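Quick one: the structure is below, questions incoming.
What follows is an incomplete set of chains from the complex, kept in their original frame.
Chains: A and B, in written order; residue numbering restarts at 1 for each.
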Amino acid sequence: MTNISKPIGLKTSVLLHGADYNYEQWLDYPEILDTDFKYMKEARCNVMSIGIFSWAEIEPQEGVFNFDWLDDLFDRLEANNIYAILGTPSGSKPAWLSKKYPEVCRVDEKGKREPHGQRHNHCRTSPIYREKVAIINRKLAQRYGKRKNLLLWHVSNEYNAGACYCDYCIDDFRKWLRVRYKTLDNLNKAWWTSFWSHRFTDWNQIFPSDNSISGLMLDWKRFISDQTLDFFKSEISVLREETPNIPITTNFMLPNVDLNYWNFAKYVDVISWDSYPRWHIGDREWMEGVKTAFFHDMHRSYKKAPFMMMESTPSATNWQGISIPKKPNMHLLSSLQAIAHGSNTVQYFQWRQSRGGEEKFHSAVVNHLGDDKTPVFKDVVEVGKKLENLSQIVNCRTNSQVAIIYDLENEWALSLAQLPRSQKKCYQDRCIAHYRALWNLGISCDIIDSLDSPFDNYKLVVAPMLYMLRDGVAEKFIKFVENGGTLILTYLTGLVNDSDLCFLGGFPGKLKELAGIVVEDTDVISNPLKQKIKVKWNADDEREYDVFHYADRLRVKTAEIKGKYTLSNMANTAAITENKFKNGVTWYLATRMEDSFYDDFYKKLIVDLNIKQNIISNLPQGVTCQKRSDEEGEFYFIMNFNKESVSLNIEDKELIDIDTDSKVINSIQLPSYGIKILKKAM
Amino acid sequence: MTNISKPIGLKTSVLLHGADYNYEQWLDYPEILDTDFKYMKEARCNVMSIGIFSWAEIEPQEGVFNFDWLDDLFDRLEANNIYAILGTPSGSKPAWLSKKYPEVCRVDEKGKREPHGQRHNHCRTSPIYREKVAIINRKLAQRYGKRKNLLLWHVSNEYNAGACYCDYCIDDFRKWLRVRYKTLDNLNKAWWTSFWSHRFTDWNQIFPSDNSISGLMLDWKRFISDQTLDFFKSEISVLREETPNIPITTNFMLPNVDLNYWNFAKYVDVISWDSYPRWHIGDREWMEGVKTAFFHDMHRSYKKAPFMMMESTPSATNWQGISIPKKPNMHLLSSLQAIAHGSNTVQYFQWRQSRGGEEKFHSAVVNHLGDDKTPVFKDVVEVGKKLENLSQIVNCRTNSQVAIIYDLENEWALSLAQLPRSQKKCYQDRCIAHYRALWNLGISCDIIDSLDSPFDNYKLVVAPMLYMLRDGVAEKFIKFVENGGTLILTYLTGLVNDSDLCFLGGFPGKLKELAGIVVEDTDVISNPLKQKIKVKWNADDEREYDVFHYADRLRVKTAEIKGKYTLSNMANTAAITENKFKNGVTWYLATRMEDSFYDDFYKKLIVDLNIKQNIISNLPQGVTCQKRSDEEGEFYFIMNFNKESVSLNIEDKELIDIDTDSKVINSIQLPSYGIKILKKAM
């Protein structure tokens, strides 16, 4: 076992390659367990996530513990020089616990206690549940905390945001509200309860089921996220106590989970997430590459540090309706894409397909056939070998001059908002629409929160559809622009404050002066209505673009008009404005444009702002180039998410192909789903 | 304050222009309140609906009342010569009431008490609820009943037909059934309970959840409507007692509500309704104009008297998924359309956009920007000015020679019916399909109930798809035709009686002799099947039309065949018949035709029947002309619901354009969504 250091913060000198390993499912099959370790070696695996969802195996009866199999597993991993990432089992409670203490099961909105079953559906407030989790976590920590191959705590595996409406939780919510609002009068004003006679006169009148009070529903979402964080903190307090030197993570999920991970990020030592794109679907399949890149960048941005891809599938999933098994090259491409964007690990769910259970047909490194000759196994071996050769990259970082704000609380508030056009708000998609243009230019972006992330190091901040401006955000924007930054704002920005109360005096609220415009009202574009804009990029280059869904009518104050609508009663009014403010600039994009606009816009902008990263100009559609670097060198990952091969000119003559260890002359060819890593020594 | 008279029946000498005004939401913003009254003047508003959903503001604790703000509001309205329409607050109960008396919340079909929240979800039978409503209504009546600008009571705002299954309500339902059926034997026969062993042997066995008994489900719908009416009557009994001279209304909703407003109409002094069309959607957007006209005509028909458009949006709504803000001219057109069809008011929800709450993004006269320069505000001012100039119209009536029956109980029964073709029954849509042809010919129609409306004054009665013939309806039809009337019947007519029991001996049941045909069976047309009819309009004009969905096979008795099917085994059998019966005529249209048939059919029919109203022949698609008149003159509203402008020939040389006050020579031009009002002195 080499180089296991355990300060807070995950540190290994190698990239990690591994999987969830459910050893306990195979105790009746000793020959299979032997084979597993042989194959792990073959696949160059150096880490396994263990103990996940194994409460009933460890504690089959209340207070009766069986660690034998886990002891064996630790021994065998250690013997094979494989790190262990040890899960806490809180995500899946044993049947005896639900039976004896029904309070550990959630209560639904109708007041009905849910039956035992599934996973991750325990009440987070239940004192008994917290007590039982603390006991088993402490046992695990005491028994395995000193194992030299214990690399990391992997807490609970995929917390979700399911709600519980039991008395404990409702009571906790009311306490949370008291802390937030101090007085009922404050709460009534924040929630605008004078509408529809909703005024509360006693804290105990509040119940989180009235979706006509958006402030209430928004606070309920915040509460659930905070309460889950509180549960997480209760788990880790035991671990910190017993194993102060073992770092801690919990794996995040996106894009479907309603937890505000920016708050969780403060309490984990290393960020990890589970990445499950749906490859090979649709006629723009490379968009899945863009989307996945966006999420990788987000996870890197939480701590501006390398993260872990804690789960991914070696080929297909079994819970997405249709999941296409990875085509040739895709496994290598998707695995190294994570590395390119800042991951230091490639990990799978799972090592071996289970014989039974809900995920038995989820792809795994070893399938039911059980040998090492399958295409999937060979793909995994190929990744293992590549990672071995890339260990130099472990300390490389990514330095982005551009940030895109994707704000989860804004997502929540927008999803609750009833607008003249409530269909296709598409907040996340539109953030990714901006991102796509930059990705395709080879520009690295951080993906950040509006409130929790500092803007200091960026030249450009893009804030699409920032409907909700929480307290302090406008001030941050103003300071950023004053100091020379360039800010991009759009339609549906600055409509409400933290409590979903509309700003008076015109949108975008406190950003009006910064943008130099006021929104008079917002038109809705829907079939068969149409709208277009035209932009004069320079003297002899005027172009027209289709626009969609939303179109603000602007009153232009101090801003300069850069683009105009061309149709209907909006014709010739401002659609794009640029406002100089102290040392910086704010753009306002008043409508939702087709993709080619963003291509042209950001291409111009990065020249103006002198942002340069790509070693290749004119990257074709579906192709990007991403960089990781440290003081010793730069690594360029050139990735082709197209089914078709592409040919690229390389202008920089100092680049070395790490596969051939020779200099690249003029051009490279990337096959279908191909990746090429080039290195430049400093 | 001019001309507030308060007999039963709303009488003002002017058209009303106003909005819901939620003063109580802005008590913390005194400068906004000041601005409001300034802007009301500017917008020519002379009425405000107040106190709606303000129970918790007026009675923040049980028995503790706060009228200060409402006193102030009355003072300020009076000072500004603005009428007050005062709401009763029963639609939205305060949280303390639900908490102390859980019985006021409804119980769902599963027996679960609903949580407090939303609005209009109280139990209508609860004695406590009725008591508490009576107390607050009486307080309001005693305090404001003598205010000279109190124009009208606006009771509860938008009653709905949500069901409550609490013991009180179920008990009430059983009592209602006893009154209706006297004996269980009668009930068992009416509900045909010999089917599937459904016979009831005790009243307390009956519970309204068995949708396999259509008679039961239909009676449950009737009961809910009646019970809501009973609640309404309990509200107004207090108001009548305290303020016998203040007229009363409650605003109706269509097309989605399951309340039989014909019964409510008897108890209100003036009809009012809330009109929320979805403009600018689809490729036949003018159809929304037709549909809205149909509903306006329906509301005029309840009392054959002017009505109030109690709510409409100045631009877009926020609760329809997609609502397109009104394009230029549309606000004027849609506001005056209401006047054209008999409204004496144009009122909005709401005066000012709320800062919070479910409808904060619903358009209002004053938006969050808050000034009087927005396009919407200017549109409202334009309407205000027009209405000021149209006060002469207040006493004008509409005299229709044509009635279309749209029967709500028939809608309920049809919706419950399981037919060989249950998809696309489209009852309302088909009534509107007939209406469209007449509307486009400039013929005014009443929209009436089959049972409650007299037929005496009509030359033509159209009764599409009158599946259910309630007791007395066939007799009314027969008498109407005997006396010279022309009646239009269609497929799916006369299948069942009041209890949804099928007529024996052939459809259309008791109308067989009148129609001179019997329906043998009904074919279903569905892709890829096709059917057509041909009609010989005259010697050298035979035309063919596509038909859809339903096609009766007829046995022709005394009727004359006027059109035949042309395809499959129905070919050459009767599809359209005309039967002379005493002094009148009955047409039977055995199938569902494409629109152009109705154009040709009604064009011929109105000539034959000497029905004439339009001053313009050959109105283009999407254009109509509607008339209001009194002994002093006639007003013609020519309205273009097309996006494109149209040009129209005016044959009558005595018409004066009220905008220019000069005679119209030959032709007029209507722009996109344009309206022109012409006047003819008597």
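Keep this in mind: contacts are C-beta pairs under 8 Å (C-beta built on N, C-alpha and C of every residue); 3 or more make two chains touch, one makes a residue touch a chain.
Here the structure is a predicted model, which means the values were calculated and not measured.
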Ask   = All chains are the same sequence, and 2 are placed; what is the full number of copies?
value = 3
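Definition applied: only the chains that are shown with their structure count from here on.
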Key: Euclidean distance of C-alpha centroids - chain A vs chain B, Å   = 50
Key: Residues of chain B that touch chain A when the two form their complex   = 22, 24-25, 28, 32, 53-57, 60-61, 89, 92-96, 98-99, 112, 115-119, 280-283, 315-319, 321-325, 327-328, 353-361, 363, 367-370, 373-376
Message = Can you tell me which positions in chain A touch chain B when the two form their complex?
response = 110-111, 189, 191-202, 204-205, 207, 209-215, 417-423, 495, 499-507, 518-524, 526, 528-529, 553, 568-569
